[in-house]
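A single protein chain has been removed from this complex, and every other one stays in its place.
Labels run A and B following the written order; every chain starts at residue 1.
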Amino acid sequence: MSQFDPTIDLPLAAPPARVHGRLRVPGWLVLIWQNRKSRVGMLMVASMVLLALIAPLITVAHPNDFNLLATKQAPSWHHLFGTTDQGSDIFSQVALGARRSLLLGFAAAVLATALAATLGVTAAYSGGIVDEVINFFINVFLVIPAIPLLIVISGFSKNHGMWTMVIVLAAVLWAFEARILRGQALSLKNRDFVQAARSSGEPTRRIVFAELMPNMISRIAAGFVLVFYIALLVDAGLEFLGLGDMTGTSWGVTLYWAQVNSTVLQGEWWPFFFPGAALAFTVLGLVFLLAGIDEISNPRLRTERAST
Amino acid sequence: MSALAPLEVRGLTKHFARVHAVDDVSFELRPGTVTALVGESGSGKSTVARLLARLHDPSSGSVLFEGDDVARVRRRRDVLRYRSQVQLIFQDPFDSLNPVKTVRHHIERPLRIHKIVPSRQVEERVHELLRTVGLVPPHEIAAKYPHELSGGQRQRVALARVLAVEPKVILADEPTSMLDVSIRIGILNLMTRLKQEHDIAFLFVTHGLASARYIADDVLVMYAGQIVESGPIEEVLAAPLHPYTRLLLAAVPDPAKRLQADHIEERKGLAGAAVDPADGCRFVSRCPLAIDVCSRVTPALVEARPHQSARCHVTAPERTL
Partner (left out) sequence: MTALMEAPVETRTSAPALLELHGLTVEYGRARAVDGVDLTVHEGEILGLAGESGCGKTTIANAVMRILRPPGRISGGSVVFRGEDLVGKSDEEMRQFRWRNVSMVFQSAMNALNPVMRVGDQFVDAMRAHERIDRKRALAQAEELLELVGIDRDRIRAYPHQLSGGMRQRVIIAIALALNPELIVLDEPTTALDVVVQREIMQQVEALKRDFGFAVLFITHDVSLLLEFADRIAIMYAGEVVESASAQKLGADPQHPYTQGLLQSFPPLSGPLERLTGIPGSPPDLRNPPSGCRFHPRCPHCKPENGSLYLRQTTERPVLRQIAQGHEVACHLVEERRA
């Protein structure tokens, strides 16, 4: 018996779905709101999403337009985030770029995480030939160098649009996570409750999705955030290879140009700082959100709140 | 072999690499009977339970369920049916429940998987099962998570889950050893009641002879993977044949005698006896009665008295015909 007994543990029943007027808020959302850290995180991410949504209303229409009359301007009331070497308004680039960046990062993370979790956990639980096959693919994808893979895949697809990028990113990033999740699932698989579910007659897919994965949410969510972050950074690199979508604008593109033009060396910090800060802000918000996710995933961490 | 025996085990053997966890174990479980499987840790008793629950496959030997060899069962429907009839309760009351799922989930799932009752009656049945195992009020308990319950309550949930499928056989793997002493009686009483009311065949794996005596009808004593003694429990306890059984009886704390701190000998770890076992009795290194033949020939399980068998050259010798 541990120092902390069930009688001392602070209990909370199933997260209550709150009813505000006629609105039923799901239990997990309530939990995220109640944890201070994750509430901050949620607000941070939400504000960035909001910015992306209203961007067309508050920015110039073509952020990549050159405006040679207004190049290299420091932030001012006229150009909130300053201008690039070509005179483009950085605020517009960041705000409109948010749309593409958020969508890109989110989509790539969802795809990569879904692949990694499904394949990794199934491999761990099924064992045998299934494990061998999946393991083989994980190792193959881990070993293939990312850049050549990107080039090959992009070479095959005609358009270099965003969805190609998403697929490419997921293909490159899923294997790493899959191996980690497989490891975690392996350690869970011999726990009594999994054996109990097996002996109850639960089919494999239900054990993988409904018994094992809910116990791995923390790790899966952390992997999601990691892929999101890497996806956005890789975005910048892909521009360099000419694989990106040159017509759109994203934080990665702006960062890329900032680097290419050596703006910081010239004392112009703003083309680099603002998109970078936007990226950091978003990722930080996601990381704070993870704290709330830990609570959903492990009911023992849910602490009593006076306000409830 | 009795035609009524729902579960019969013949020559069950399981080797993990060099460890002979279970060797040539045979017995049967009868409805409305509790059979205790007693032994030290490492004796193989838990492995036997897991083999019966089909969590492992045997190296050799057979498990017969209602006459049919379970190992030949491959079709999902038949495996499911077996699983619904032979259920396992685990030792660790916390680990056997999924920490992120409610009590309701745990009991609902078997009901739905085996379609015990139609969908709309599931909730009602969950409450009924909770009441059967003494967890009230059921609607409150059903909403709780495992960490909100005490060890005894969790074991009751485990029992409710197992009962949901109306099994013929329940394999209880040390269900009370991780519970407080005062709670154990409650669980044991519950098991006795279930055995009587539902005519279930229980296999009660334990290292505690006293709790075995409290609820069991028959006892099987295991050592280093083999059954060394078997018979009705009262008779075995009153007049144990095998030296190991006598050792177990002597080791249970007895307040009537103050401890004498006498001769302490070095113990070979029990692991030694079941790893690459040589011919001969596996208890020989600890046995006060050992004679020459004991280290050469493995004794067979012999029915030395009516219904009571032991595996010992000295106390239950084979009669040479």
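By our rule, contacts are C-beta pairs under 8 Å (C-beta built on N, C-alpha and C of every residue); 3 or more make two chains touch, one makes a residue touch a chain.
Being a predicted model, the structure only gives us computed values, none of them experimental.
In the complete assembly, the contact with the undisplayed chain comes from B:D180, out of B:D69, B:E140 or B:D180.
Interface note: of B:L55, B:A71 or B:L249, the residue touching the hidden chain in the full complex is B:L249. Among B:L237, B:L289 or B:V302, the one in contact with the hidden chain is B:L237. Contact between subunit B and the absent chain runs through residues 40-42, 150-153, 180-186, 188-189, 207-211, 213-214, 237, 247-249, 251-259, 261-262, 264-267, 269-271.
The rule we apply is simple: only the chains that are shown with their structure count from here on.
The part of subunit B that touches subunit A in the complex is made up of residues 53-55, 79-80, 83-84, 87-88, 90-92, 95-102, 109-110, 113-114, 143-145, 147-151, 158, 161, 165.
Residue ranges of subunit A in contact with subunit B, taken from their complex: 6-7, 9, 11-14, 191-193, 195-202, 211, 214-215, 217, 297-300.
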